[in-house]
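Only one protein chain is missing from this complex, and each of the others stays in its spot.
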Amino acid sequence: ACSTVGGPAGQSAAPDTGGGEGPKVAFVSQVEGVPYFSAFKEGAEKTAQSLGMSYTQAGPSTADATEQLRIFNSLVQQGYDAIAVSPLDPRSMNPAIAAARRKGIVVITSDADAPDSERQVFVQQASDAALGATVMDEIAKAMGGTGEYGIVSGAADTQTFNSWVAEARKRQESTYPALELVGGVRYTTDTAQALKEAQDLMTAYPDLKAIIAVPSTAVPGVAQAVQNAGKAGKVAVSGFGSPRTARTYVESGVMTSTVLWDVPNLGVLTVWAMKQLLDGKEFAAKNTVPGLKDPVEYSAATTTLVMGPPMVFTKANIAQYDY
Amino acid sequence: MTTGALPRRSLRDRVSDRRVFLAVLVVALGALMSLLSPYFLEVGNLLAMTQYGAVIGLLALGQSLVILGGRGGIDLSVGSALSLSGIVMGLLAQNLGLSPWLAALVTVAFGALLGSVNGFMVARLGLPPLIVTLSTLFLYGALAQVLTHGGQLGGFGREGFAALGQSAILGVPAQVLLVLAPMFALAIWAQNRTALGRRLHQIGTSDRAAALAGIDVNKLRFRLYCASGALAALGAVVTNAWLLTARPSAGTGMELQAITIAVLGGIHIFGGRGHLSGVLLALAVVVVLSWGLQLAQVGNSVQTGILGLVLVGAALLNNLIGRRASG
Amino acid sequence: MTTTTVPSAFAPSARMLVLLRNALLPILLVAEVIFFTVAAPGFLSAANLANVVINSADLALLAAGVTLVVLLAGIDVSVGPMLGVVAWVGATLFVAGMPPPLVVVISVLLGGALGAINGGLVVGGRISPIITTLGTAAIFKTVLFILWDSTDVFAGPVVPALGPARAGGVPLVGLVVLAVFGVLAYVLRHRVFGRRLFAIGNDAEGARLLGVPVGRTSFAAYVLVGALVGVAALIYVGRVGVVQATAGNELTLPAIAAVVVGGTSILGGEGGVLRTLGGLAFIALLQNGVVLMGVPPLWNGVLVGAAVALAVAFDVLTRRTLDKRIGAKK
């Protein structure tokens, strides 16, 4: 039942340093086991197999930068050929990435970046700006363009959440001046706390018309709070939850939509990128990736592969995605 | 120094000593881990592994001192104190542009200050340690967030400061050789050889008797909390040198780990009993176990449970051996 | 035999002082309510108070359980993760279509069984409660992680009384909580089992000398904690609607906080569940009021931490002064 022990059966139990069956690649997630990263793994594993590589995925049990570093180092120790990482804390990962590169290991970032590091490429799901703007658009649409809204975010020091929130607010200030953020950004660490914060927001601001739930832990909490308060339809909810997390609420009408990207495809792209680098190949401005419909753009200036625009999941399409 | 005519400790005492047990456990776990992963026994790897024990080891040391001091002593705020001290060091190094070395010094003093708040409320006002440090757990953690608005701070990569967290001397990580090891050596020496150590045990076993024996119980207990705070801050210094980032949640959850290591090491939760050398061995157990499991690709969440099993199993076995031997 | 007491001319009667001593926590609570009523709009509304009750109901039951073992001079830091495990099982069975009453029974039994593991280790294995429950807390966390297997379980309230439902504005879970606390308060004061908890918490060895079945009683207390966790788990499911990998973990520290803020001695043998209820109310209303006051989110922890410390300082120091005047020299 342990999702972190990857690779074909029998291989991870007794890893052979001689390396018989092609390169070993790994991905270090931000936390282990959450549906989001499980979906990532699904795409990644499939691709690794088809490219003749073995794939492992691991992550800390809570979003803990030190733990993540430990996991990264243990993979280096085990002689992996390529490692992709979604750093919780870019800076602390830098030295470890440099050390791994010195050992000749291919290191890339995916899902989140460490811009100042020696990583070879960053595989980006969608730009922060696009994500922030999309969720703001969704909320504004549901609110009819005016009124008060709140934001329930995750841990205060998670870079990704903070930049999404910043981008969403930028979008609101530029495009929807009639909307007003009330109560500041509420930071939470888990679903139950998100529930309480959302409930208190609704009490403190009776005219509240919408809430953005940022991390996937907050999504069910905020939705549940709205449901408990009997305000489904009166207070709109959107956020960055995986379809499976949000599905119950989207289908029951508590959530208007949830914004994300095609997560399995991100896994596909990540593994493909590692393979390219292992083979010593360069990225083109537009790359055709087996398994992905659209070509993937590469920006040489920022050494970034961008998968494409965000996806919006609504009642109409959410049932098709199982992650 | 002669040892006098003290009869040698009986075999029974030796076997039921928690430290002997832990030492055996370390070796046994090491053997098990080397079976699980061929990478475990590489020498460089064994030494490098110790770096993961440095920060939590410092916290466990402070925690042990406070628990040894008795009267329900405990410091739940160590994790938050680490976070807040780390942030303060970041503010000094990044915003004020102070040399990281100097900032580190100030930070340790600041940590002692944080500890002194606990110490004041516990030792002078006589409030229950659990609740005092629970409040400061919230307080310090939240202050760390407030000071950074949730963000992160840097500025530690200058003047060779990073070497403290990232270099190795003869294969031993600098943070272990230069910080953890001296601290534990000092503490173990003080516990066994000095009046301070004796007094620590005396206030821990009966603080009223200690007061009548002329020990300034409040002052000593106050200092224990200061020491715990300073050690937490030292942990922050090491973290900053190691990760080069100060995060307001850096120490979250570490208090329970620190307590776990202290009690696994045989520190009696009601005070006055236990050896700091046992804590060091417990730290070794935890580090060996989690690094070995990591190399064997056992997931992080499963590691938590295995550590729990070891904690309970060790206590159970230890009791069993002790009971068998004594009757 | 003569005892020397020097009566002071204008001292209030000892009875009054004792009364005052026990009324300190209620006084603090009233002060808190008045403060937030003035400072935080919407605080004193029925809807808000009902929210507070609904959001703290599961925590209240955990705190009640923890009180029992703290009275024993023990502790249980595994209640949070234990709740997670039971919540997952309960929610899963419920979603699978098991009849609600059966789900309730199974949850309580499962909780009791998990509590029995703690009790067995503490009593039979003679491991100190803190080590035992630190260990089982870690184990329960892993068990939940494995059960959960990357799949959130979504479930509504198993029975209405264990969900956010209200009757005439009164939250039903509130009644459940009151009933549980009422029964426990009665048991602690009027049943032999309760008296035994106090005796053991004061001096387990002394209690054994007087024929108190120390092992059996302690074991029963840990089982009872588990059973309370079983009920709390279903309330959690009804409130949060989803069980995730870390469900319940966050509840351990607040549960212990409620007990100590309430004034139950961590040394054991002194205190009670009603005090815990007071402590819980103090903390829950504080957290709620601070948000409603519009305090910037990051400052919440600062205020809550400071307020708890001040409240406890006030409570303990005043009680001590009163104790001196009542003549409880130490």
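Annotations
Every chain is named by a letter (A, B and C) in the order it is written, and numbering of its residues begins at 1.
The rule we apply is simple: a residue touches a chain if its C-beta (ideal position, glycine included) is under 8 Å from a C-beta of that chain, and two chains touch if they have at least 3 such contacts.
Note that in this section contacts and distances are computed from a predicted model.
Per UniProt, the protein behind the absent chain is "Sugar ABC transporter ATP-binding protein"; the candidates were "Na+:H+ antiporter MrpEFGBBCDD, subunit E", "Phosphoribosylformylglycinamidine synthase subunit PurQ", "Sugar ABC transporter ATP-binding protein" or "Histidinol dehydrogenase". Taking every chain of the complex into account, the omitted one touches B, C. The chain that is not drawn here is touched, among residues B:Q175, B:Q202, B:S290 or B:N318, by B:Q202. Touching the chain that is not shown, out of B:L35, B:L96, B:A109 or B:L212: B:L212 (per the contact rule at the top). Set against the missing chain, the residues C:G269, C:G289 or C:G305 yield one that touches it, C:G269.
In the complete assembly, the contact with the undisplayed chain comes from C:A199, out of C:A40, C:I75, C:A137 or C:A199.
Residues of subunit C that touch the chain left out of the display are 1-6, 189-192, 194-196, 198-199, 201-203, 205-213, 265, 267-270, 327-330. Residue-level contact of subunit B with the missing chain is found at 1-7, 193-196, 198-199, 201-202, 204-206, 208-216, 268, 272-273, 326.
Assume only the chains that are shown with their structure count from here on.
Under the stated contact rule, the graph of chain-to-chain touches is complete, every pair of chains being in contact.
The mean-CA centres of subunit B and subunit C are about 29 angstrom from one another, to the nearest whole unit. Contact with two or more other chains is made by residues 2-3, 33, 61-62, 156, 187 of subunit A. Counting partner chains per residue, subunit C has residues 141, 145-146, 245, 298 touching two or more of them. Against subunit B, the residues of subunit A that register as touching in their complex are 2-5, 12, 15, 17, 32-33, 56, 58-62, 64-67, 69-71, 73-74, 77-79, 89, 91-92, 94-95, 155-157, 159, 162, 187.
Chain contact summary for the complex, subunit B toward subunit A: residues 37-39, 42, 45, 48, 52, 55, 145, 148-152, 154, 162, 166, 239, 242-245, 247-250, 252-253, 290-291, 294-295, 297-304. Taken together, the subunit B residues at the contact with subunit C in this complex read 72, 76, 121, 125-128, 130-132, 134-143, 145-146, 149-150, 256, 259-260, 263-264, 269, 299, 301-302, 304-309, 311-312, 315-316, 319, 323.
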